[in-house]
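The complex appears here without one of its protein chains, the remainder shown in place.
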Amino acid sequence: MNVISVFLQKAITQGIPLLFGANGEILTEKSGNLNLGIPGLMYMGGVAGLIGAFLYEANVANPIPFVGMLISVICCLLCSALGALIYSVLTITLRANQNVTGLALTTFGMGFGNFFGGSLSRLAGGVGQLSTATTASAFRAKIPFLTDIPVVGELLFGYGWLTYFCLIITFALSFFLFKTRVGLNLRAVGESAATADAAGINVNRYKYIATIVGGMMAGLGGLYFVMEYTGGTWVNNGFGDRGWLAIALVIFARWRPLNAIWGSFLFGGLYILYLYIPGLTRDMQEIFKSLPYLVTIVVLVITSLRKKREDQPPASLGLPYFRESRG
Amino acid sequence: MSAAVKEPLFHVVKRDGTSFGRSLLIRLAAIVLALIVCAVIIVLLTGMNPLSVYAALWNGAVGTSRRMWITFRDAAILLCIGFAVMPAFRMRFWNTGAEGQVLMGAAATAAMMIYGKALPSWLLYALCPLAGIAAGIIWGVIPAFFKAYWNTNETLFTLMLNYIATQLVAFCIIFWENPPGSNSVGLINSKGKIGWLPNLDRYGCVLPILIVLALAVLLYAYMRYTKQGYEVSVVGESENTAHYAGINVKRVIIRTMALCGAVAGIAGYLLASGVSHTISTGLVGGRGFTAIIVAWLGKLNPFSMMIVALGLVFMQKGSVEIAGQFNLNENASEIITGILLFFILGCEFFINYRLEFRKHEKEAVKA
Partner (left out) sequence: MESNIMIEMRGITKHFGSVVANENVDLTVRRGEILSVLGENGSGKTSLMNMLAGIYFPDAGHIFVEGREVIIRSPKDAFDLGIGMIHQHFKLVDVLTAAENIILGLPGAMKLDMNQVKKDVQQLLDKYGFELNLDAKIYEMSVSQKQTVEIVKMLYRGAHILILDEPTAVLTPQETDKLFQVLRNMRAHGHSIIIITHKLNEVLSLSDRVSVLRKGAYVGTVNTCDATEMSLTEMMVGEKVVLDIERPDPVNPVMKLHVDDVTVYNREGREVLSHANFEAYTGEILGIAGIAGSGQKELLESIAGLQPHMTGKIHYRNRKGHIKELTEMSAQEIREIGIRLAFVPEDRLGMGLVASMGMTDNMMLRSYRKGHGLFARRKEPHDLAEHIKEELGVVTPSVDWPVGRMSGGNVQKVLVGREIASSPQVLMVAYPVRGLDINSSYQIYALLNEQKKKGSCVICVGEDLDVLLALCDRILVLADGRVSGVVDARTATKEEVGLLMTSEDKKEVQA
């Protein structure tokens, strides 16, 4: 395999968790909720999946990879849904400030991930290095033969099932938002909650469901990282700032899931570009790592300059809704 | 028809205003609830006796004079970073970039300490904070400029700048690393402590605390009594009104963010020159975000913010201590902080609104 093909493959691998997170944030933001807790939710989803798999593998003599996988997916979804529920109750029902609540959730979620990820083996009675290799193997399984196709085999088929699932989710989300009634209603909620309310849409229910499902999508991104990328183990802060990159990706994609696909590959590529540029000193590598953020700022500035209505964030993003507020 | 004759169980009514005592009571209740939940979690994880949890928290935060001073110092630094977002928030400019602004301030201070060794010490003492302030201002003004002229979303812009700052600092660290290959800078000027913030006491805590307290008074006076502070409030309330009053909104946005950046720069200076005496990408450690919460919960009032900052740092220090005792990792403190925040954020609702429950079944009415 040549360098470019390897680079592309790695870029996609890096991009997938971002795409999961961005999908979750797009869905959430379309309901008018700016959930800055997404990075925290990704940690929570990842660690919950790991705990599920770990407990399963630790308590069963001959763990079956597929069962472990199922358990970890369910744990991941439950935990990230719970995190998103906290955010929803606080911002939707109790009308707390979204920015602050989101940041609090990220603080909580990252702490939650690092605490349980870091203390898991100790809490379980000191089993030494934490590993859920069996379960991870199910996440990492690839389709046989297809990867042997020359040139494009690895590039197209060299990933675990979550990668393809992520792409399916993205297409499904795009279809949902722009081609279904419920998607239309959701967009209306995010643009103008009062209008949606007057049209008979249950604003709070839409916000709750979008935020929670969005949180679950983001959680899968964390799970992908823990299971497929690192192979079923936990490194404190290993996930790093990718959660914020996912939020950046939403802006970059201008709230359209299909744009987020190639955007995520681009971001993934930029994230690891420094490894593939020959002759970079270590210090220059660090500069290169800031590229995705720089690109996002450029996109942010350009969209604010162009002022095209369709490219702007949902109009009521960040605002709480109270029907009886006057005027 | 779905609209049957059934009144909803309750509906929400906005309060006209809540007395100070009542809102204090609601907040206290929220904190007590949060403490109970935290204790339950700690008990579940460690099997400790609930009462000894609180004792351990207390002991961990202020149990020895050293711990107490460090708790106060860290609260002061968190408060200082909170001050770096407060004026912007008054202006409804959602500055999520304090993390980066502080880091840039710290990096500039470290650069001064590294390159200014040969300077006379009084000059270096003056240049270190100035360098930090300048770097903070630059990092704060960039997004303000774009916001002022093109209305570029500042929440996301400042958020992204945090990570660019992190990478810039990562670059500097490799550039300055000591010893080579260690990927860290080590204590700067450990011999002679050149450029270090002088210690007034054994733990070097008093001076940073005094500086932050002075800042609190200055900022309070600035926001409350100066013409510029007044302009900030008007711009925050309504840009339309600001235009009407002849206020140059662009200038106010940029000027206020310069102020925020400067305060962040001071926080960075305190961290680099007064606390850690080194520079690392994790130096601020998420405090830029916690500070936003401090500012918000403190209602953007410097003195209420003090209480919030102290409370948060107290809980963090205490829970780190408990985690340490049980060989658990220190991220426990973030969980505790998170839970506390959830409760306090949630309780605001009960201050601003009240629930009206269904009145007893009304007598049947003939149509």
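Here are a few things to note about the model shown:
Labels A and B are assigned to the chains in the order they are written; within every chain, residues are numbered from 1.
Simple rule for what comes next: a residue touches a chain if its C-beta (ideal position, glycine included) is under 8 Å from a C-beta of that chain, and two chains touch if they have at least 3 such contacts.
Since the structure is predicted, the reported quantities are computational estimates derived from the model, not experimental observations.
Under the touch definition stated at the start, the shown chains contacted by the missing one in the entire complex are A, B.
The chain omitted from view is touched by exactly one of A:Ile169, A:Ala188 or A:Leu317, namely A:Ala188. Of B:Asn49, B:Asn199, B:Ser238 or B:Gln325, it is B:Ser238 that touches the chain left out of the display. Considering the whole complex, the residue from B:Lys14, B:Arg202 or B:Lys299 that touches the absent chain is B:Lys14. Although one chain is not drawn, its touching partners on subunit B can still be listed: residues 1-8, 11, 14-17, 225-231, 233-234, 237-238, 240-241, 243-248, 365, 367.
Counting over the whole complex, subunit A has residues 179-185, 187-188, 191-192, 194-202, 309-310, 315, 323-324, 326 touching the chain that is not drawn.
We take it that only the chains that are shown with their structure count from here on.
Put simply, the C-alpha centre of subunit A and that of subunit B have 26 angstrom between them.
Contact residues on subunit A toward subunit B in their complex (touch as defined above): 34, 36, 86, 89-90, 93-97, 99-101, 103-115, 118-119, 122-123, 236, 241, 244, 247-248, 251, 281-284, 286-287, 289-290, 293-294, 296-297, 300-301, 304-305, 313, 318, 322, 324-325. Interface residues of subunit B, counted against subunit A in their complex, comprise 12-14, 45, 94, 96, 146, 150-153, 155-157, 159-164, 166-168, 170-171, 174-175, 286, 289-290, 292-293, 296-297, 323, 327-329, 331-335, 337-339, 341-342, 345-346, 348-349, 352-353.
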